[in-house]
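Note that one protein chain is taken out, while the other chains of the complex remain in position.
And now, chain A:
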């Protein structure tokens, strides 16, 4: 699998560290236990399209949101976390 880093272009999967579902960007604002439990542990875990967080560790060092298919491993695209967060 190769992932398209918005800065470096398409790179080998080995250059990236996988963090997990991109829902981790939505940190709860309140201190509610439910919200934190959902944030830390609970996952949609879709069989199909998903958005997840990768760190281009052995490349430019950017955090990237990759949209891909968990069943076929097809990669649809990627954006920098800083751009996505700005929306």
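Keep in mind that, in the parts below, contacts are C-beta pairs under 8 Å (C-beta built on N, C-alpha and C of every residue); 3 or more make two chains touch, one makes a residue touch a chain; residues count from 1.
Everything that follows uses one rule, which is that contacts and distances are computed from a predicted model.
Only one chain is not pictured, and the protein name UniProt records for it, out of "Peptide/nickel transport system permease protein", "4Fe-4S dicluster domain-containing protein", "ABC transporter ATP-binding protein" or "Sarcosine oxidase subunit beta", is "Sarcosine oxidase subunit beta". Although one chain is not displayed, its contacts with chain A can still be listed: residues 1, 12-14, 18-21, 33-34, 37-38, 40-47, 50, 52, 70-73.
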